[in-house]
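Got a structure for you, questions after.
Note that one protein chain is taken out, while the other chains of the complex remain in position.
Showing subunit A:
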């Protein structure tokens, strides 16, 4: 017994080693570590402060390209406004009595800056400088001027972590523009410029260059936000569905200013969802 104790005391550093390894492995394989702690992610205040410092310096680097993107987008939107205005005027002439009411405004935007971003990891995350203090909650959608960026995951008081679209954990319901075929968009871990649109019905038709937009089936993103363009067919894992390779319009290596979509009807929609009731009941148990 004495010998055993002596041995244990002599070799205690190896026990410490094993404990450290076990802690690391638990962190590594825990099913859902992300929602559990703000402290162990980039959304905690210390890391966010460091990243803000870095971002304030590096933010200038891509300003020229981003500016060009914005100009382009602005021009497109202006054209759209002119087109829509003409259309409304035409309708007004055709139906002088009708009262065209603006639709209920459901979505709002909060502008934020990206303070940290990764594209080369197997699971990528983005940190932004807005948090729960600015009304940001988990599960809000994030877009930039070119397209979809991701979904808010963990929020700290003044910063939040966003699951990037370049993360295999994120699935996004998308459809082909001008058709009703929808599937889910997943990143396959390869190039940060491409993703795969899966689970499309086999009989659908497509052509290269078709635009992919969000389907609007979830309360996270409004319908019709641009995601990417079709490049070609992707290799299929199962024979029952059809997959497309999509070139993403968002340039993830140059993210700087993003918009977080707040959905005013989210609570209402959530209350209607039958799955949600079940979850609540489970939690109560």
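Note that in this section a residue touches a chain if its C-beta (ideal position, glycine included) is under 8 Å from a C-beta of that chain, and two chains touch if they have at least 3 such contacts; residues count from 1.
Methods note: contacts and distances are computed from a predicted model.
Undergrad: Can you work out the missing subunit's protein name as recorded in UniProt? Choose among "Pyruvate dehydrogenase E1 component subunit alpha", "Rod shape-determining protein MreD", "Ger(X)C family spore germination protein" or "ABC transporter permease".
TA: Hidden chain, UniProt protein name: "Rod shape-determining protein MreD".
Undergrad: From the list A:27, A:63 or A:95, which touches the chain that is not on show?
TA: A:27
Undergrad: Using the touch definition up top, pick the residue from A:17, A:91, A:217 or A:241 that touches the left-out chain.
TA: Per the contact definition at the top, the residue touching the missing chain is A:17.
Undergrad: Touching the absent chain: which residues on subunit A qualify?
TA: Interface residues of subunit A facing the absent chain: 12-14, 16-17, 20-21, 23-30, 33, 40-42, 44, 47, 50-51, 54, 117-123, 125, 161, 189, 191.
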